[in-house]
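Of the protein chains in this complex, all but one are displayed in their positions.
Chain IDs A, B and C follow the sequence of writing; residue 1 opens each chain.
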Amino acid sequence: MIIVMKQGAGKAALDDVKNRIKELGYKPHVIHGATRDVVGAVGDEKNKDVLQTLEILPGVDSVVPIQKPYKLASLEMQPEPSSFELAPGVAIGGDNFVVMAGPCSVESEPQIVEAAQKVKAAGATVLRGGAFKPRTSPYSFQGMEEDGLKLLDAARQATGLPIVTEVVNPRDVDLVYKYADVLQVGARNTQNFPLLRMLGQLDKPILLKRGMASTIQEFLMSAEYILSGGNRKVVLCERGIRTFETATRNTLDISAVPVLRQATHLPVVIDPSHSTGHSAYVPSMCYASMAAGADGLIVEVHPCPEEAHCDGAQSLNPQDFANMMAKLRRYADVAERTL
Amino acid sequence: MIIVMKQGAGKAALDDVKNRIKELGYKPHVIHGATRDVVGAVGDEKNKDVLQTLEILPGVDSVVPIQKPYKLASLEMQPEPSSFELAPGVAIGGDNFVVMAGPCSVESEPQIVEAAQKVKAAGATVLRGGAFKPRTSPYSFQGMEEDGLKLLDAARQATGLPIVTEVVNPRDVDLVYKYADVLQVGARNTQNFPLLRMLGQLDKPILLKRGMASTIQEFLMSAEYILSGGNRKVVLCERGIRTFETATRNTLDISAVPVLRQATHLPVVIDPSHSTGHSAYVPSMCYASMAAGADGLIVEVHPCPEEAHCDGAQSLNPQDFANMMAKLRRYADVAERTL
Amino acid sequence: MIIVMKQGAGKAALDDVKNRIKELGYKPHVIHGATRDVVGAVGDEKNKDVLQTLEILPGVDSVVPIQKPYKLASLEMQPEPSSFELAPGVAIGGDNFVVMAGPCSVESEPQIVEAAQKVKAAGATVLRGGAFKPRTSPYSFQGMEEDGLKLLDAARQATGLPIVTEVVNPRDVDLVYKYADVLQVGARNTQNFPLLRMLGQLDKPILLKRGMASTIQEFLMSAEYILSGGNRKVVLCERGIRTFETATRNTLDISAVPVLRQATHLPVVIDPSHSTGHSAYVPSMCYASMAAGADGLIVEVHPCPEEAHCDGAQSLNPQDFANMMAKLRRYADVAERTL
Partner (left out) sequence: MIIVMKQGAGKAALDDVKNRIKELGYKPHVIHGATRDVVGAVGDEKNKDVLQTLEILPGVDSVVPIQKPYKLASLEMQPEPSSFELAPGVAIGGDNFVVMAGPCSVESEPQIVEAAQKVKAAGATVLRGGAFKPRTSPYSFQGMEEDGLKLLDAARQATGLPIVTEVVNPRDVDLVYKYADVLQVGARNTQNFPLLRMLGQLDKPILLKRGMASTIQEFLMSAEYILSGGNRKVVLCERGIRTFETATRNTLDISAVPVLRQATHLPVVIDPSHSTGHSAYVPSMCYASMAAGADGLIVEVHPCPEEAHCDGAQSLNPQDFANMMAKLRRYADVAERTL
């Protein structure tokens, strides 16, 4: 922590700050600047939250944190990129580029099985599909719940594709764990800490979406909740942040990819469907994700988007998905990624 | 829904849209414009989500929703402002102005009892205090949990002040219900729909905070989750939205007050502490909230802010709170509010 | 400047940083922290921009500025609030509360004269009206230009009200100066530095609006452009920032008032019309501005809003303005302001 004093704060104020720093178990270190003093508080971070309140002392201008609040997620802790299996034979991280695809929500057995077959044929290696759907309106379709999970299982058996599906309620963790290969945390639950804590106890990978209003640092702190519980298989998913622009559903923060690369060892995937909200924009964002250095994609594909129960406007149809994948493979060659 | 056709979209495309509208159970109504056609889809909203996907049909430019997605929360449903008791003798809505105050988190019996006595003496009629704390970092103090609830109960018994406290996990709803007079939903859980559904089953009031990235319309949809479960005692709380400005913790959207007044009958309170993040800015925001027409405040007050376990920098000390209340009463006279 | 080293950055990297700091004319001061070192660069700010580039040196994590970039605008430079006359007899700052009112744009002599009479009758002491209108569309009404200025002059002569009007082009500064009592810089020109430099040469007050994407610090830096030219009569105007919320035209950042109070001696006024964009929300925002501690308002009032050439939806009609003023006076009593 760096405590910045006000210009003209006197010796008494400075002494107060130094004493308070000592009381909290830190060592104060003063730099007398040209126009104002700053005080470094040297020590570990146990009382970081309390240090922050020094800002209300007389003569203090502001308190600036220096240390990164995440540890297990940091590249400083683990300099090599993490790589692990999402399911047997499907590794993420390193040179792999993983495409997860499927409909927004599971609607029926023919729908999810057809989706699984089509995305597999085009090269996807994980099937996505929602059984529990967090919807803005209580009057919208909320997902098929356990019946949906069973249909995902049927699609997995029909195609061999592992399944990533969302869990929204701590009470459903055991149920979703039973069916899913990868458990997804949606953007609305990025800071649902009780849920994250439970997922930290599991031995299956977690796909953690960034919240619409989460900074990259907060996003990593959410990952830290899972990691600190013991589950080291966390995949970060950038899915668009909320901005003033309305031409897209959200704004895909593509530069989060290189930022995360310099901050964390965890793999990073992109969701071009929820971020843009319109299928016409999805393929170019898939290519851009590959070129930006992402480790994978999670893309919405529906056998018949115009009949989807939700988010049809952002779903690719199987043919457009196959076309995208063909071109994506060529970009993968340049990016030296195995797709 | 209004379906806007592209300029030059031909008759075939228009017919497709009309047919699809009919299939979905709506009646199409075409307006031939100067440069493009628009088609109204007349009918109730059951298939609204599917109508939205018409945007992927050839010749369609965009789909514009017309109806408001919230019903029970709307002023059209109930033109008179809602008024109800937070606890016996403490009504919100109408001419009442309710000040809820107390520390960010319960830390000890002396701390919470002293806080309760001080805020009561200054005129607060509800005690706030967190027992379950959603914290960005897994390494930060997470609250005293049930022990904290018991201390809140002790403070209630010592002062007679009813209690508002946060619930973050659906699994804790019964527990929190047992102790709280008003259950609070924090900004990170505004779209925690399983939690909202459970709160919709209760007979105690809910203080629902706006999410940092929630539009006002989404905020009302979250209220609608609770209302549609049968619980009509929902208090909306504006607590700052996330913007590019960093001088304050978040940006207090004070104009949400008149916007909500024209949209809903539900009472609206302001949290000047979390929105600004600095105690020095809190009193003026309390006065502004009163003048803007809010129905109340929820303010952080700590007996000794510089020793608070969390958020000390934004907490008023008892004396500053008392001074604020004294001036607030004078504003209440002009606003014709009972404080 | 504080240079934060990476965890594990070795001695060589630290020495490089220290040497580079010396080369730039600063004195390095190292604090050895628990997990990383930080280096203070002590000295004046002449090479601040170059110091910032130290972040690309090996071993450097980030560079944190400590000093405030504004000087003349700062409260540290001048601890007492500025107070000056906008025109003879109309002072801003101190206990005064100044209401500037009038139409968005000057449209005709009867329109502007009627507007001036009506706002004067209700208690406004400055007439606003645009002759040069920066419009998003090249096809929209762009203002009456010099003819508009002449009509403003006519309205001034008819009522005695001084005039605030916008200048958008450095080439028009002399022209606008000739007619205006106060020259306004619009939100789109907050960082139009050539224009600001010219206004710094004038001896008339400048009403400087905050840009839609300007942080408060950048806003003060724009003021600094004017102040550093020698013109100390700068009035800051908060008029809403751009956020994700669409219920209002922009989001009124009301907490900018107390933030600016602690940062600068310059007077601060609020524009409730452009920030909200809807006349129904304007009165409550006027009251909130007074209670928040602003020094004044600039409000759009049109004799017949539904016929306004621009921004009619956000203009009050004269009766609603008079009603607002009546109530505002009662709030002024509590705020101890002379209105």
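Please note the rule applied: a residue touches a chain if its C-beta (ideal position, glycine included) is under 8 Å from a C-beta of that chain, and two chains touch if they have at least 3 such contacts.
All values reported here derive from a predicted model rather than from experimental measurement.
Touching the missing chain, out of C:Lys18, C:Arg36, C:Arg156 or C:Arg242, is residue C:Arg242.
Considering the full assembly, C:Ala313 is the residue among C:Val30, C:Leu175 or C:Ala313 that touches the omitted chain.
Across B:Asn189, B:Thr243, B:Ser289 or B:Ser315, the single residue that touches the chain missing here is B:Thr243.
As for the chain not pictured, it touches subunit A at residues 213, 215-217, 241, 243-248, 251-259, 261-262, 275-276, 280-281, 284-285, 287-293, 327, 330-331, 333-335. The set of subunit B residues touching the chain not shown comprises 2, 4, 6-8, 29, 31-36, 38, 40, 42-44, 64, 66-67, 76, 242-244, 246.
Although one chain is not shown, part of subunit C still touches it, namely residues 20, 45, 48-50, 52-57, 63, 69, 134-142, 168-171, 188-189, 191-194, 197, 211-213, 218, 221, 224-225, 228, 242, 278-279, 305-310, 312-313.
Basically, only the chains that are shown with their structure count from here on.
The innermost chain, defined by the distance from its C-alpha mean to the mean of all protein C-alpha atoms, is B. Centroids of subunit B and subunit C (each the mean of its C-alpha atoms) stand 30 Å apart. Rounded to a whole number, the gap between the C-alpha centres of subunit A and subunit C is 38 angstrom. Rounded to whole angstrom units, the spacing between the C-alpha centres of subunit A and subunit B is 26. Annotation for subunit C: residues touching 2 or more other chains are 243-244, 246.
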